[in-house]
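All protein chains but one are shown at their positions in the complex.
Just so it is clear, A and B label the chains in written order, and each chain counts residues from 1 on its own.
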Amino acid sequence: MNIEHGTFVEKYDLLGCIQCGRCTGGCPVTVRTDLNVRLFVYETVDDDRLEALSEKHEIWDCTTCNNCALRCPKGLDPFEVLLGLRSMQVEEGNIEPTAISALESVFNNGNPWGKPRALRCNWMEDIEGVEKVRILEKGEKADVLIHTCCTACYDPRIIPLARNLVRVMEKAGVDYGFIGEEETDCGSEVRRLGEEGLFEMLDEDNTELFDAYDSGRIVCLSPHCYNTFKNECENIKTPVLHYTELVAEIIREGKLELTGEIDSKVVYHDPCYLGKKNKVFDEPRYILGRIPGIELMEFNQSREISLCCEGGGGKMWVESESKEQRLSETRILDAKEMGADIVAVACPFCLLTLEDALKAKGFDEEMRVADILELLGESI
Amino acid sequence: MHDIFVLAEHREGELREVTLEILTLAGQLAEQSGGKVTAVLLGSGIDEYAGKCASFADRVLVVDDPMYKDYNSAAYQQALVELIKAEKPHLVLIGNTGQGVDLAPSLAVELDVPYTSDVVSVTLEGDKPVATRQYYGGKIDGRIEFKDADVYVLAIREASTPAGEGGKSGEIQKIDNPVTTEVTVRKFLEYVEAAIGEVDITQSTMLVSVGRGIRDEKNMPIMEELAEAMGADLSASRAVVDAGWLPTDRQVGISGKTVSPKLYLAVGISGAFQHVTGIKGADVVVAINKDPDAPIFQYADYGIVDDLLKVVPALTEKIKEMKG
Partner (left out) sequence: MNVVVCVKQVPDTSDPDVEVHIDSSGKGVDESKFSFVINDADNYAVEEAILLKEKHEGEVTVVNIGPEAANQVVRMALAKGGDQAIRLDDERFAFSDITATARLLASAIGDLEFDIVMTGCIASDDGYSAVGVTLAQMLDLPHAAMVKSVEVIGDNKLKVGRELEGGLLEMLEIETPCVLTIQTGINEPRYASFKGIRAASKKEIKVMDLEATGLSEDQVGEAGSTAVMVEYSVPVVGELAEILEGDAAETSVKLSGILKEKGLV
């Protein structure tokens, strides 16, 4: 592959790096893998080495949790260098078969799960207390346009999140609507798997799609979609919110009453793409605090220094070779030690990874992992 | 003429079961049409197979020549063309097998007669065969009708008709090799077994898959025994791979392998979305799980709701018994 001379240096501002090592020092996956992001930033300055560097397996260990970017005193995004290297491999056609399936499915079906587009709205059937989920016509007006997230459309474990979000919207009398079958992948994982071309296509498609509706705000169920639409699709002009921001707002306005008690000790796990990346720390905690019966606790590692669950950054499809304890297991052990009954999250990926870790540790009798939407569902 | 030719299939010193299945099917059709069933046996030193075929056929046509010791479609095709031209059977049935799909289509072209493949059932309507075959991975059946011809060639799916008891005593007729010139365009070399220890589960036809329900590494031997008895390979959910009880390359699912076996036997696997995405290509899925509400039952064709520690050893015994 031909990388134009100096492209990397310029694109990632590599000469701005002072090699202080704060990035690698704070990188959570170093306890499991050999990834050294500082070294990559150093070595990619040399164009002649790019090819060889892109072939190193460690570039796939990064979860893109944003820790390195937060810690960088020069304001760089070191992990983006790894995505650049990944994209070189993608252009060569040289990626894991699992990632190939996911990317081809996004191209063919608009979701990475190999599921047909025609089934995208099957989750909407028979929701308790909801006559019919509102799907908007093109051009139709709604205060809130909800983007469901592919995982919430198809994964039976995550579908209840979308269903609960609808219940909350209905209960609070929000003027909401969905796109329907035409809704498509946000491109977050596509970009993180290094497929820049496909991401550009999705960016255009989504921008055009959102433009076709007269909505005041776009609300995302997943922090990953949220981050992409808010920060990476430059032409989306409508304000983008995460559902926790909207729900906190409607609770504050007194539109949603939470009456059902959940008598439990709850510890909240900050999803990287909501917290570290977008600084939404307070709204989820505010919502949890308003659910009767909940005693809210804090991890030692919370907010900006929250521990990544390893679900993002394309890691759904590219397994690390490491046999060391998964970070999600570390997180669950911490929660267990604190005596938490529930680990609350606000992200489909965190829910999957942490719940899996909980089962692996055999704590599924005494503890559970739940998305805030599930707790809301129990409380309204 | 209503006679039916069935091509006998053998490999490495064994007559393949599919031969008896198709002879049984041919017997049923011949009963209806009043024709005779001829087993065509090409090989070398094959008296034993001829005897076996005879109990399922009215006649066994044997060409015993070193040329046919091992399968070679080019040689087989030449012989069959000569025999069919000479005998003019109405139907030619061949297994839709690794050998059959390598032979039947080109044979039909050379004879210039109708052909279809992977037939799951055949009936006769008047004089003509009508075939049923599957489309879209078995989601739809299709009815195949043929243009008028003297001979029809059909490749029949394995295990679509169970082999009967036999009981006929067909005449065994040895004839001279109709092919007199050596076949050079294609030459058989050898059979090679898949290397042991090097299991690629994406290629496995039978998989016994282990989940967290196995609970302890010390229970793994019962799974190994079941797999061995069934002639299956072992695969696993991520939970089992994470625990280190099977190597990473045995993981099925979104971050593991996508598999397409004929049988996927999921034992102690809950059926998480990330797992079942990997088994879309499986023909038959069977689940053993003690939880009747486990999602895996929504993907399975057959289920057993019970403790795997009880079911697995019992099943292993039964399968061993059956295989003798």
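The criterion applied here is as follows: a residue touches a chain if its C-beta (ideal position, glycine included) is under 8 Å from a C-beta of that chain, and two chains touch if they have at least 3 such contacts.
Because the structure is a prediction, the values reported are computed rather than measured.
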{"item": "Which residue of B:Phe5, B:Tyr49, B:Tyr71 or B:Trp245 touches the chain not shown here", "value": "B:Tyr71"}
{"item": "Which residue of A:Leu50, A:Ile95 or A:Ala142 touches the chain not shown here", "value": "A:Ile95"}
{"item": "Option from B:Gly43, B:Pro89 or B:Pro114 whose C-beta touches the chain left out", "value": "B:Pro114"}
{"item": "Residue ranges of chain A at the interface with the undisplayed chain", "value": "90-95, 97, 99-100, 103-104, 107-109, 114-119, 122, 195-198, 200-201"}
{"item": "Hidden partner interface residues of chain B, rising order", "value": "11-12, 70-74, 96-99, 101-106, 108-110, 113-118, 131, 133-147, 149, 155, 158-159, 162, 184-194, 200, 202-206, 230-231, 260, 262-263, 280-281, 284, 286-287, 292, 297-307, 310-311, 314-315, 317-319, 322-323"}
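We take it that only the chains that are shown with their structure count from here on.
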{"item": "Distance between the centres, which are taken as Cα means, of chain B and chain A, whole angstrom", "value": "46"}
{"item": "Residue ranges of chain A in contact with chain B within the complex", "value": "97-98, 101-102, 113-114, 154-158, 315-319, 321, 323, 326, 352, 356, 359-360"}
{"item": "Residue numbers on chain B that touch chain A, as the complex places them", "value": "212, 238-239, 242-244, 248, 251, 254-258, 272-274, 277, 280, 295"}
